[in-house]
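The next block holds one structure in the form of C-alpha cells; read it before the comments.
Removed: one protein chain of the complex. Kept in place: all other protein chains.
As written, the chains take the letters A and B, and residue 1 is the first residue of each chain.
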Amino acid sequence: MIGFTSADLLGLLPALLLVLAGMAVLLLEVFQRASFPRTHLAYVTALAALAAAGVSYLIAPAEPQTLWGGMVRFDALGCVITAFTAVACAITALGSTRYLEELEIDRGEYYALLLFATAGMSVMVSANDFVVLFLGLEMAAVAMYALTAYQRRSNLSSEAGFKYFLLGALGSALLVYGVAFLTGLTGSTGYDEIGAALRAPDAARHFANPTGVVPFLPLPLVGMALIFVAFLIKMAAAPFHMWAPDAYSGAPTPTTGFLSGAGKIAGVAALFRLFAGPFATPDLSGGLAGWTTLAFFAAVASIVVGNLVALTQKRVRRMLAWSSVAHAGYLLLALCALGVKEAAAGSIRAVILYGAAYAIANAGAFIVLAAFGRDKAEADTLDELSGLGRKHPAMGLALSLFLISAAGLPPAAGFVAKLSLFSTAFAAGEGAATPAYCAEMLQWLAVGGLVLSVAGGLAYLRVIAHLYGRDAHVRVDYRPHPATTLGVAIAAVLTLWMGLMPGRVLVWGGNVAKQLLPAEVQAAPAEVAPAAPTEAPKAIEVVPLPTAELPL
Amino acid sequence: MVDYGALFVLFLFGIALAGTIVAMATLFGKKLPNRYKKQVYEAGSEPLGDARIRINVKFYMVAISFVMFDLETVFLMPWAIVAKEFGGAGLAAAMFFVGVLVVGLIYEWRKGGLEWE
Partner (left out) sequence: MNVEQVLFYLFAVGAIAGCSGVVLSRNPINSAVSLVAAFFFLAGNYVLLHANFMAIVQILVYAGAIMVLFLFVLMLLNQRDEELGPRTFSIAPLLGIFAAAVVSVTIGAGFMSYRNATANFPGEVPLSFGTAEQIGRSLMTTHLLPFELVSLLLLVGIVSAVVVAKRRL
C-alpha cells in the first residue's frame, strides 16, 4: 500500500513550507503587473523562511525518528540546520531588495530560487538515504547555479555560474559514483542498511587485501572517499576550492553570503550524519574508515590556503571568498575530532555553534556590502569602502560586527564558536583511544589553526580599518532600504546573542550530539565543555552549559 | 536470455527485410539518372552550403523545456501502469507530482518561455 502518514509529512514540514512558499512566489511573479514592486516578494520570502525556521524549532523531536520508510531521519540535527539556513535565507532575501532594483534584475524568480535552495538543504541534512541526499543536494545546487548566474548582463556573473556549475556537476558525479560502490557492495542505498552491512561480522572480507602485492584500496573506502571528495567540492574546501573565488565574486553580492555560508553548513551537517552514522565504526575511532586522515589533510590545506591567500586580496568579496575556504577548513577540523571518541560530542556542539555563527554573520556581511554601492555596481575594493563607517555609523558598526565574528573575536558569535572548536580539537588530541599519529597531528593542527586564524583575522581587521579610515570615497554611498535595515538588524542581533549568550545554541548542539551519536560514545568520560573564556573581558556574560536538557 | 530471444529474432528480421528490399531494388531496378535525381535529397530545400550552420539560440529554450517535460512523462508512466493498485492515494501522490510541474509550466508560459520570440 502507498506509504506515508501525517508523521512523515510533519517531519518535512519546514521543507514543505519553503517549497510551497517558493511556488507561491513564482505564481505571484507571473500574475502580477510589471509595476508591482518585487520588494513585497522579499518580505513574503523572509516571512516564509522565518516561519520555516520557527516551525523546525517547534517540531524538533525529543527522540530521533525515522520517517518515510527509512528515507528521512527526523532529529535535532536536521531541525537546527534547517532553522539556521532558513534564517540565513531570510536575511539574504531582505538584503537583496535594493541591490536587485539598482541592477534592474528585481524579479520573483530570485526569491523563489532562494527558497528552493533552502528547502533542498533542509532535505539534504535530513536525508537517511543516498537517493534523498542526492535529490536534496541537487535541488539546492541547481538553484544556486542559477542564482550565481542570475545577473545575466554581467559577463562575470555568467562566468561564475558556469564555473560553479561545471565543478558542481563533477561533484555530483563523484557522489553518485561513490554511492554506486557502496550500493553495489551492500545492495541498499539506505544509511542504516549500509552502516549495518559495513559493521556486520562478515564485513572483514571487504577490507582484506587478496593479492598482498598490488596497492589495494578496499572498495567501501573507495566509495567513502569519492563521497567525501564530492562534499569537499561542494563546500569549496581545499584542494577542491578553485571554483570558489570566481564564483563567489561573480555572483550577485547578497547571494554570495548565502551560498558560502548556508551551503557550507548544510554540506558539513550532511557529512556529520554520514560519518557519525553509516561510516562510523562501533566505537567511532575512525580507524576503519580512515576518513579522519582525509578530513585532516583537507582541513590543513583549507586553513592554510584560505587564510594566507585572503591576506593578499585587495577586493573585499574575493577576500571573503578565500576566507570562506578557511572556514570550510575549520568545519572539517571539527569533523576530524568527530573521529575521536572522547571529543565526538564536543565536536558536534562546536560545529553547530560555528556553523550557525558563520552562516548568519556571513549573510549579514554580504548584504551590508551589497548596500554599499556606487552607480550600478557595489563597492568592492578596500579604497572604495574607506570612510563609510564614519559616514554611516550604524551600517559600519554592523559590518564590523560581522567581520569581527568571522575573525573569531569577542563579543561576536565567532569567538565562542572558535573557542569551542579549538578546545574540542585539543581534547581530541588527548583522547586515549585516538590512533597515536592522529592525536599529535590534531593538536598541532589546533595550534596551527589558531596561528593562521590570526592571519585570517588580520585580513578582516584591515577591512574594518578602512571602514573607519580618514578619507571617504566620494562616489560610494549607502543605499538605504527598510528591508535591508531589517535584515541587517536580524543578523546583528543573532550574532551578538550567540556571542554573548551561547548557552542556548550549545544546548541545541548537545541535543544534536545526543541524538546523532551511538549510546556507547556518549558514555565517554571526557565530555568537552568549552572552557570559560578566561581572557575575555568581564563585561561578557559567560553562560555555563546548562545541565538540564531542554527539548530543542 | 531466452526471454529476449523473440526480440532478437525481430531485430534480425527487421534488418533482413530492409536489407533485402534495398538489395532487390539495387539489383533489379531500372536506373535512369539525371541531374536532379543525383542531387542530395534535402527535403525540398536547396542542398547548398555547409551543413554545419549556426543554430538560433531560440531552439535551446524549446529543447530544454522538452527535456524537462519528457522526464515528467518518464516518471509518470510507471505509475500509470500500476495506478489501479494504488487507487486514490496513488492518484493524489501522482497529482502532487504533476501539480508541481504544472506550476513550472504556468510560470514558463506566463514568462513567455514557450513563445518564439
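The rule we apply is simple: a residue touches a chain if its C-beta (ideal position, glycine included) is under 8 Å from a C-beta of that chain, and two chains touch if they have at least 3 such contacts.
Worth saying up front: this structure is predicted, and the values here are computed from it rather than measured.
Undergrad: Among A:69, A:239, A:393 or A:482, which one is in touch with the chain left out?
TA: Of these options, the touching residue for the absent chain is A:69.
Undergrad: Determine and list the chain B residues touching the chain excluded from the picture.
TA: Its contact residues with the unshown chain are 1, 3-4, 52-55, 57-61, 63-68, 70-72, 74-75, 77-83, 85-86, 90, 93, 96-98, 100-101, 103-105, 107-108, 111-113, 117.
Undergrad: For the chain that got dropped from the picture, name the residues of chain A it touches.
TA: Residues in contact with the chain left out: 1-4, 8, 12, 19, 23, 26, 68-69, 71-72, 107, 109, 112-113, 116, 119-120, 123, 131-132, 135-136, 138-139, 142-143, 145-146, 149-150, 152, 161, 186-188, 202, 205-206, 208-211, 214-219, 222.
By our rule, only the chains that are shown with their structure count from here on.
Undergrad: Mind pulling up the chain A residues that touch chain B in the complex?
TA: 1-2, 23, 26-27, 29-31
Undergrad: Along chain B, where are the residues that touch chain A in the complex?
TA: So the residues of chain B in touch with chain A come to 86, 89-90, 93, 100, 103, 106-107, 110-111.
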